[in-house]
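Can you keep this structure in mind? I'll have questions shortly.
Just one protein chain is left out here, and the rest sit where they should.
The letters A and B name the chains in turn, as written, and every chain counts its residues from 1.
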Amino acid sequence: MGLSPRPESGLVAQQHGDEPWITTRLDLLVNWSRAKSLWPMPFGTACCAIEYMASAASKFDLARFGMERQSFSPRQADVLICAGRVPFKLAPVIRRIWQQMPQPKWSISMGACASTGGMFDNYAVVQGIDSIIPVDVYVPGCPPRPEGLIYGIMMLHEKIMRERSADTALRAEMEPDPRSQLYIPPPVIDEISEPFGNSVHQQRSGL
Amino acid sequence: MSERFQPVVVGRGVPDAAAPVSPKHVPHQGGAMNASVDALRTTFGDAIVRADVVWGETTVIVDPSRVLEVIRFLHDDPAQQYDYLSDVTAVEYRDLERPLEVVWHLRSLPMRRFLRLKALLPKGTPLAVPSVYEIYRGANWLERECFDMFGIEFTGHPDLRRLLMWEGYKEGHPLRKDFPLRGRFSRSEQLRQALAANPEARYSMEELSIADAFADLPADIRHRLAGGEATGE
Partner (left out) sequence: MATTKRTIEVELSTTGLDAQGRPRRTPLLATEGGQAVALDAPPGIEPDLEGEHMLINIGPQHPATHGVLRLVLELDGETVVRCIPHIGYLHCGFEKIGEYRQYNQIIPWTDREDYLNSPGNNVAFALGAERLFGIEITERCKVLRVIAMELSRIISHLVWLGTTAIDIGAYTPFLWLFQERERVYLLLESWIGARLTTSLTRVGGMGADIPDGWTEGLRHFVTTFPRTIDEVDAMLTRNAIWVGRTIGLSALSPEQAVNYGLSGPMLRAAGVAYDVRKDFPYLDYETYDFDVPVGSTGDVYDRYLVRLEEIRQSVRILEQALERLPDGPVNVDDPRVILPPKHKAMSDMESMIHHFKQVMEGPRPPIGEAYVAVESPKGEKGYYMVSDGTSKPVRWRIRPPSFVNLSAIPMLVEGHLLSDVIAINASIDIVMGEIDR
């Protein structure tokens, strides 16, 4: 014997006559419905895309998290999952796809390369897609295990549940500088993509 | 099915040869030289600069101006039959005085042979070698990549454009030794140039000319395309 289960916070169902009814905050209802049926748009480029496929396949089954429908069109997607490295040649593509997605939209940067450039600190790779599009959740790993990706998705659920519809800034479209197309000032980009740690020593050829 | 299908067997030119085995204890220098080298020496004489065996593989250094003849001979001669082009690439050494090397890896499937051809292009001379596209169709992208990465011109290639980097990439040829690992420009400038590509004009000149659409483009895009800029391709 124990206590009867507590009602879920914020959601109280009461029996009033024959009509069941619920009181809740509107935000909670909206956020709940958004979070529990996120349609992902997999922007798979490299190794992480294989782990993404493994997550979506039979063993890990992303459908358990409301992601049954993989949306391969950005126009019917809620969350952009950038799985894999993004070279400069691909940068305008991911920017374009992000702009094609309707609000509300979120993005997950899956893996070290998408988040920071990873081990590719060279002439070809963007040092983190957050210099191109805004990112909600970073999933570390090279590549992240499916459990890692699922944890990132759960974090995104949590983030969505905390959103307030009164906060209009949440849904504001990113507006890059029309001349440079950057939405972060160039000195900041240069600073955050400086080599650090061991990679400073690995700029030398020969020896 | 009236006629039984016959697969094309590798090593059909040398039916009596022993079955190939994995190489073991390969010496650094010396060892058996590829039999094709003698034929090359008798046919081309001075055009064969040097031939040596390193780690069991024969390298033949050829006069750059006669590469096409040599490869055509290797491909067509019934005693050689180098019908398979494995790779075309180039090597630049850290010693910037040393000439750039263009490397062809050829296989003779009927004779089961492997040969490496090299042409040395000294610095300061125009970096150009003849294209082998007419002999091996597989050379198409390999040569384009080599042009893209090293700036070596393959004369006679029908469509020598950048392959991996986009058209209008301004920083140079990435695999050259004077190209820094992180590129010539700052990160923000690299990103700006990449994002400045106009997504509306993502078709190359060639594709637009197929569609006869080039004339339909607005003047500013036409101008930018003609200047090789912002094709974003």
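Just so it is clear, a residue touches a chain if its C-beta (ideal position, glycine included) is under 8 Å from a C-beta of that chain, and two chains touch if they have at least 3 such contacts.
Here the structure is a predicted model, which means the values were calculated and not measured.
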Looking at the whole complex, which of A:A35, A:L90 or A:A114 touches the chain that is not displayed? A:L90
Which is it among A:L28, A:C47 or A:I184 that touches the chain not included here? A:C47
Among B:A35, B:V49 or B:V91, single out the residue that touches the unshown chain. B:V91
For chain A, the residues touching the chain missing from this view: 43-47, 49-51, 53-54, 57-59, 72, 84-85, 87, 89-90, 93, 97, 119-120, 122-125, 142-143, 145, 202-207
If the missing chain were put back, which residues of chain B would it touch? 5-11, 19-26, 28, 54-57, 59, 83-87, 89, 91-95, 103, 105, 109, 112, 114, 116, 136-142, 145, 149, 162-166, 174-175, 179, 181, 198, 200-204, 206-208, 210-213, 215-218, 221, 233
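Quick note on the criterion: only the chains that are shown with their structure count from here on.
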How big is the gap, in whole Å, between where the Cα atoms of chain A centre and where those of chain B centre? 41
In the complex formed with chain A, which residues of chain B make contact? 94, 165-166, 171, 174, 177, 179-183, 186-197, 199, 232
Of chain A, residues touching chain B in the complex: 88-89, 91-92, 95-96, 121-124, 126-127, 131-132, 176, 180-182, 186-187, 189-190, 193, 195, 203, 205-206
